[in-house]
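Complex shown without one protein chain; remaining protein chains in place.
Up next, subunit A:
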Amino acid sequence: MSYAYLFKYIIIGDTGVGKSCLLLQFTDKRFQPVHDLTIGVEFGARMITIDGKQIKLQIWDTAGQESFRSITRSYYRGAAGALLVYDITRRDTFNHLTTWLEDARQHSNSNMVIMLIGNKSDLEARREVKKEEGEAFAREHGLIFMETSAKTAANVEEAFINTAKEIYQKIQDGVFDINNEANGIKIGPQHSPANQSLNVGGSGGNQGGNCC
């Protein structure tokens, strides 16, 4: 299976907001109603098409629990996209967004595309956070926003794909240095030389000194 680009994603947010369910819905197209606590980090992958190009998404679904925070932090640096998820039926998960965002901004590369996701949109009756609030938060912090339901699959595809589109656009605009794999982007095996001329950004130095 060849691909033009490979993007690395992480999914972050409070525990129980449905991160693993979003991933499962996206990769396996199924929903698991029982909350199975993620230990550390789990991996998932899927191929999508943008602009006629095959793009491979590698997604790391992180544990939301505080005790795993030190582990999950290690994943920020190498990710090109992040899905920051809250639960629209639990106000506190929305209130914690700022902390998550600070954490992400502090540890990630500055170009990382962050998509804010209000999950569980199927539970309209129990809603505690208005859609407008999510939109406002996203606008204020320069994020893309969407409400999804991992249960009904509403907007799940779109959430992952729109994030990829944003990253793709940034590549086209030359914002990302695609030669530096630490950005969470890789060019597909047979696509490398031709496409690289677009971008002459990064230095070839491989001293590994690109940590913060």
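Operating definition for what follows: a contact is a pair of C-beta atoms (placed from the backbone, for glycine too) under 8 Å apart; a residue touches a chain by one contact, two chains touch by 3 or more; residues count from 1.
The rule is simple: contacts and distances are computed from a predicted model.
Candidate names were "Very long chain fatty acid elongase 5", "Proteasome subunit beta", "General vesicular transport factor p115" or "RecA family profile 1 domain-containing protein", and the UniProt protein name of the unshown chain is "General vesicular transport factor p115". Note on the undisplayed chain: of the listed residues A:44, A:64 or A:81, the one touching it is A:44.
The residue from A:7, A:60, A:86 or A:100 that touches the chain not shown here is A:60. On the side of subunit A, touch with the chain left out of the figure occurs at residues 1, 8, 40-45, 56, 58, 60, 70-71, 73-75, 77-78, 107, 181, 206-212.
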